[in-house]
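Shown here: the complex without one of its protein chains, the others still in place.
Note that the chains take the letters A, B and C in the order they are written out, and that residue 1 is the start of every chain.
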Amino acid sequence: MDNLVTHSPALIVWLPLVAAFIIPLISLGRAGARARSIFVFVIFSFIFFLVAILAKNVHTVGIRVYTFGAKLPELAVPEGYMVPVRIIFEVDSMSIFMGLTITTVTLAALIYSLHFMKGQTGLARFYSLMMLLYAAMMGLAFTGDMFNLFVFLEIASIAGAGLAAYRTNMADAVEGGFKYIVISAVSALLVLFTIGILYAQYNVLSIAALAHYIRGTPLDMLALGLLAGAFVIKLAGVPVHMWAPDTYTVAPAGTTPMILAASYTSMYALYRVTFTLYGGHINTTAIGWIVIIVGVLSMFVGVMMAVHQTDIKRMMAYHAISQGGYMLLGVGVGLAVLTNPVALANYGRDAINGGIFHIINHVFYKALLFMTAEAIFFRIGTRDTNKMGGLARNMKWTAIFYVIGALAISGIPPFNGFASKLLIYEAVLKFNPVLSVIAMFVSLVTLASFTKVFYSTFTGPQMPAYKEVKEVPKSMIIGMSILAACIIFFGLFPGLIVNTIVAPATNALINQASYINAVMGAVP
Amino acid sequence: MRRVVGLILWLVLIAFLMWGVLLIHPFGYPPSDMDDYIIENAQEQTGNNNVVASVVFDYRGLDTLGEATILFTAVTGVLLLLRTQKHKEENS
Amino acid sequence: MEYIPLNFPFLAAALLAGISFYIIIFKRNLIKLIMGIAMMSSGVNLFIVALGYRAGGNAPIYTDVPEGPMVLPVPQALTLTSIVINVAVLALMLTMVIHIYRHTGDIDSKKSRILKG
Partner (left out) sequence: MLSKIVRTVANQLIVFILIFGLYVIAHGHLTPGGGFQGGAVIVSGVVMLMVAFSSQELKKSLRERLLTIMESTGALIFAALAIAGIGTVVFYNFLVGTPIFGRIPPIGPNSGDFWTGGFIPPMNFAVGLKVVAGLSAVVLALALFARGEEMEE
């Protein structure tokens, strides 16, 4: 058991990779489909268990360091030397927060896909790519090495693009996948160039060691600009958001939540860079304001584009951009006051709490919404809201889940969206009232947009063509109900969640010194 | 109009990149803490003459696992996208 | 700035990356776009491998190596990894372009745009 805890950071990334390698082999045999499903679920339950014990471990002992290939996992810096040489996994509360989010969503997506994908071709490769995407996201969340971060970023984008283009018989699917991979490749190359710049100056690649040395030279600032640009592209911030609606719209349902989660791991990487890598050594006010502006633009433009969409998934994708703006707004406020201890204690911490809490909330309810949209697509074969109507009679569960998701995204109590949005509103109000008013206005428009779609989709006269439409199969309902349960639980007990997983994550972000010390502590 | 804005942004980016790379250490004289450690200790620690291979497989082994995984992912993706879809048409 | 005469390799690599950025932004032909990305990755790889050069250095392989300093091994390892990554990305992109061509009969990104907004 102790060994399991010690090696869990490595195993959590290693196991899904190996599962992805084995899945094609299993599927070759007779009764491959059944064996594959059982195998995936056994492996994934074990991974879930590992994530849980690692989370508990990090909660009690603090930052966990795992050095690959050293004599001891904790031996980040070789004996008698002053810089880390090997690849390090550094798991702090923020990483664990992302890990929990990703793992829950992936579990729901896997259960949902069980029936959703039945009868389709190429399923062995499909599940293989899903496990690879999961492994890459966990690696991104855990890694403490810049180049390793780049490698996992690339795995995530290639697997995501392959999944997004899965329905190759539709032209828009391939195009959505192509946009995703082009954007990902360009942003990943920018990250690689930046790694070159940082490596040239300090001759280390570990994030902690870089953070130890960075002092804000002109080259450092150029690197920060390039990194921030690359990650903003990947997380679909507004000037460069064009890929997101296309890709989210076309990806098969089980994978849309995962691609969404992948873009939030890029957001995590952005926070890692701004807080952990640069936080303590440069004045972050300007960067904070840039993040705030990108956030506000995303909120506003996303919601305005969403209102007039007729494709239900496309509408949700634009809302995803808009909700991403809330997270950037919250954390951006925190970043802007990072050097001001009074303001930080007063409202900065709450703002970051809200921004981070919104990540998990948004991933849950947007995943639920995407799943309901695909459930409708699954039964009636169209995503056009004008062609729908009266579906609530036949698809009760889907309608209920849609309502839960819609209320959560609009910030109505007692659902989870309300809890995080309230934190953001309050904190931002103390920072700059105008921003808070914009955020509330965007929330109202969101509510209006989802109400409109609800009426045109689920209520109204029943279309004759859809008289025989049945409720979706059980596994899809189970997948959605896991997320719905999480949403309601988070909405009812926000204090509990904030105290146990969100506030430690905020502390981990703000407290740069402990992140550095976990690796460089022994160095004189 | 968009083209002009794009051109200006591109020129700014180029200028920044040029300015940036000129600030880097002179070509041929890099700082080398980590690399010196590896060059000195690779033979003893990995029992291997080829220091680059030591870095690739031992010191940065996880990157190579990731790289192998990327190749696997791309092959899986390519074969997934170029799959036969006859089966599906029969079903639907 | 005092290193300008010495830093031409870095300048060349950055210029290569910059030119390919122009291709990525302004060219409409999808194959040219892919070529731009390939060029950009070459530029970045050149940049990284040039960072590790040590004046008069040998390849960092101890088998029958002559006397003298060795160039840095880590940038070479990074470049090796990133080359393979780019091969993988290009393979997937080309596959998608073949599909787009199948569907629209064109590889011009303006004409083949089915998705709008």
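Everything that follows uses one rule, which is that a residue touches a chain if its C-beta (ideal position, glycine included) is under 8 Å from a C-beta of that chain, and two chains touch if they have at least 3 such contacts.
Keep in mind it's a predicted model, so treat the numbers as computed, not measured.
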{"item": "Which displayed chains the unshown chain touches", "value": "A, B, C"}
{"item": "Identified contact with the non-displayed chain, of C:L15, C:M39 or C:I61", "value": "C:I61"}
{"item": "Where the missing chain touches chain B, by residue", "value": "43-50, 52-54, 56-58, 61-62, 64-65, 68-69, 71-72, 74-75, 78-79, 82-84, 87"}
{"item": "Chain not shown, touching residues in chain A", "value": "7, 10-11, 14, 17-18, 21-22, 24-25, 28, 66-73, 87, 121-122"}
{"item": "Positions on chain C contacted by the hidden chain, ascending", "value": "59, 61-67, 80, 84, 87, 91, 94-95, 98"}
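Quick note on the criterion: only the chains that are shown with their structure count from here on.
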{"item": "Farthest-lying chain, centroid of Cα atoms versus that of chain A", "value": "C"}
{"item": "Gap in Å, rounded to a whole number, between the CA centres of chain C and chain A", "value": "28"}
{"item": "Distance between chain centroids, defined by C-alpha means - chain A, chain B (Å)", "value": "23"}
{"item": "Where chain B touches two or more other chains, by residue", "value": "20, 23-25, 30, 32, 34-35, 38, 60, 63, 66-67, 70, 73-74, 77, 81"}
{"item": "Where chain A touches two or more other chains at once, by residue number", "value": "147, 151, 154, 158, 161-162, 165, 168, 174, 200, 205"}
{"item": "Chain C partner contacts - residues on chain B that touch it in the complex", "value": "3, 6, 10, 13-14, 17-18, 20-30, 32, 34-35, 38-39, 42-43, 49-52, 54-56, 60, 63-64, 66-67, 70-71, 73-75, 77-78, 81-82"}
{"item": "For the chain B and chain A complex, residues of the former touching the latter", "value": "16, 19-20, 23-25, 30-35, 37-38, 41, 58-63, 65-67, 69-70, 72-74, 76-77, 79-81, 83-85, 87-88, 91"}
{"item": "Chain A to chain C touching residues, read off their complex", "value": "147, 150-151, 154, 158, 161-162, 165, 168, 171-172, 174-178, 181-182, 185-186, 189, 192-193, 195-196, 199-200, 205, 245-246, 249, 305, 309, 314"}
